[in-house]
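What you see is the complex with one protein chain gone and the rest in place.
Each chain gets a letter, A and B, in the order it is written, and its residues are counted from 1.
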Amino acid sequence: MAIEEFLASKEERVVESTGKHQDENVVESTGKHKVSIENVNGWYGKKRALKDINLKVKEKTVTAFIGPSGCGKTTLLRCLNRMHEMTPGAHADGRVIVDGADIYDKSIDPVIIRRRIGMVFQKPNPFPTMSIFENVSAGLRLNGISNKTIIREIVEESLKNAALWDEVKNELEQPGMSLSGGQQQRLCIARALAMQPEVLLMDEPTSSLDPIGSSKIEELLRSLKDNVTIIIVTHNMQQAARVSDFTAFMYLGDLIEYGSTNQIFMNPEKELTERYISGKFG
Amino acid sequence: MNSNNNYKKILQEAVAKKYKKRLLVDKLVTIFTVVCVIAAIIPLGSILLEVVKNGASAISFEFLTQPQGSIGSGSGGVGPAIQGTIIVVGLASLIAAPVGVLTGIYLSEFAKGGIFPNLVRFFNDVLTGLPSIVIGIVGYIVIVLSIGSFSVLAGSISLSIIMMPIVVRVTEETLKIVPHSFREAGYSLGISKAKITLFIVLPSAKNGILTGIVIAISRIAGETAPLIMTILGTSLFFTGITGPVDALPLRIWRLASQPYESAHAFGWGSALILILMILALSVGLRLLAQKRSSFKGIT
Partner (left out) sequence: MFTCLVVGAAAYTLLMVGLVAFSVTKGSIDIFSVEGIDFITQSDWNAVEGRESFGAFPYILGTLLSSAIAMAIGVPISLAIAVFISEIAPPRIGIPLSFITELLAAVPSIIYGLWALFVFRFWVRDLIEKPLYDAFHGYLPFFAKTPFGLDIFTAGIVLAIMIIPIISSICREVMRVVPDSQREAAYSLGATRWETVRMAVFPYVKSGLVGASMLGLGRAVGETILVTMVIGNVIGPSAIPTSFFSQGQTLASLIANEFNEASSDLHLSALIALGTILLILTMGINIVARLLVKKKIKVSTGAKAQ
């Protein structure tokens, strides 16, 4: 799998941060780009945490952002669903084009784009006053879906896609917090999936879980990507190597290198990448 | 998965249909909260404005030092009330502050769990919420009836009952914030608990505790109800601890109830004086705290 991917992607080798082409109408023939990140800068007040990032994420793949602490990978992730600007004093500029529409366009309300771009966080955060069922259907109810049958169907499907259905199908009324850490995280994934997103952003989703919980989620990603484009931030390089098809390595706000996971890990082009991969710093 | 596309469409439709309304609701709620904030600020502004506007014209040296002239004449002042407030509140603080701080120290440093400290905490909380008129009744029965007269003592003790629980709570909470390492350093040097508390822990919590005491004093300085049945409120200056006395809040009430313009003016003037006194207390504390801390305490 890896080699074919690698060969195919050679055709559409993504541009690095030197910013070669800005023409948004470039559509590669093989494999669509779901998310096109163009000249994105991220700021915390006056401090520039992301420096002119350019990156195109392929549809229905798992892309990993890796790099040492403070490299900006989480900041970049949060720019993709406009959560970055919710931090006081933070803002971002540039364009992030999802299926041809720039989510930073002034006429678009962030509330809407988050239907298409979901997020899962580092520590599981189910709503403690809601049951499992209510947690998963929370987003649906917000948007006024009242047909109980539809809600039940979507909840069931989301829980199945999150590999949690079998464990909770008989106790959907139990509080969300009664689950174990790993289960809660899958609950949060189900909750995000219920919104039928096209892109799922995951911010170090397994870093607070035990190894068994982590591996369950990693397994999950393999089946999830058939329907959803996944972008995952991880500080665990081995995890990136295990689950992702493409990897972007960042350092101090710059995108250093981006390519297929195989290539990045086995044949990195930049020396910095090579040093990080081999653990010389991090 | 086909059903997936179906659901996506359903969701898209729902989102498109509802989002205008949701954004509208969000905007309305935001406007509502802003309106409420403004609605809360307007009274404050009006109160300060009226007190200053109406009260300033009544202030004079005579106003500050003389007792009230004959009713309706507009002469004289509220000298006894100012003096009375200072005496009664001062005495109440002298009772409540040490006891309150010591109790707070007990709860934070010496209590080892078990029924007694929890009882103390519980009843302290209860005392905090008691209506001040009830405290006045207590003062009446316990002091006024025993001594036989309305008195400074009754008023002060009543006010101290109101003030003490506040000081206890602030002291305990402030002491809890002091890092344990301070105490441990003392223990490791073999110093006794009492000395550690007095010379290490307390000084570092000093600012917080003082702030709490000043807040408590400001609170009781404005209390009227307990004074009604304890000090009576005369137009004479201080005659003795067991004698009646006047106080600003009480005087304001009496003046407001009289049908004369001049009395009302005096009322506003007294209100201004009261506010200024409370303000002076808080500001005075801040200055004192700043001067003393060359070494910044914890709080």
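Points to keep in mind about this one:
Please note the rule applied: contacts are C-beta pairs under 8 Å (C-beta built on N, C-alpha and C of every residue); 3 or more make two chains touch, one makes a residue touch a chain.
No experiment lies behind these values; they were computed from the predicted model shown.
Partner chains of the missing chain, restricted to those shown and counted over the full complex, are A, B. Checked against the full complex, the candidates A:36, A:61, A:75 or A:143 give a single residue touching the omitted chain, namely A:143. When the omitted chain is restored, the residue from B:16, B:94 or B:130 that touches it is B:130. Among the residues B:58, B:152, B:205 or B:228, only B:228 touches the chain that is left out of the figure.
In the full complex, subunit B contacts the hidden chain through residues 15, 22-23, 25-26, 29-30, 32-37, 39-41, 43-44, 46-47, 50-51, 54, 98-100, 102-103, 105-107, 109-111, 116-117, 119-120, 123-138, 140-142, 161, 164-165, 168, 193-194, 197-198, 215, 218-219, 221-225, 228-229, 232, 249, 252-253, 256, 264, 267-268, 271, 274-275, 278. Considering the complete assembly, subunit A touches the hidden chain via residues 81, 83, 86, 88, 111-115, 118-119, 121, 123-130, 138-139, 142-143, 177, 181, 184, 188, 191-192, 195.
Here, only the chains that are shown with their structure count from here on.
Averaging Cα coordinates per chain places subunit A and subunit B 52 Å apart. Within the complex, the subunit B residues that touch subunit A are 1, 3-4, 7-8, 10-12, 14-15, 17-19, 22-23.
Against subunit B, the residues of subunit A that register as touching in their complex are 109, 111-112, 115, 140, 142-145, 150, 153-154, 157, 195-196, 227.
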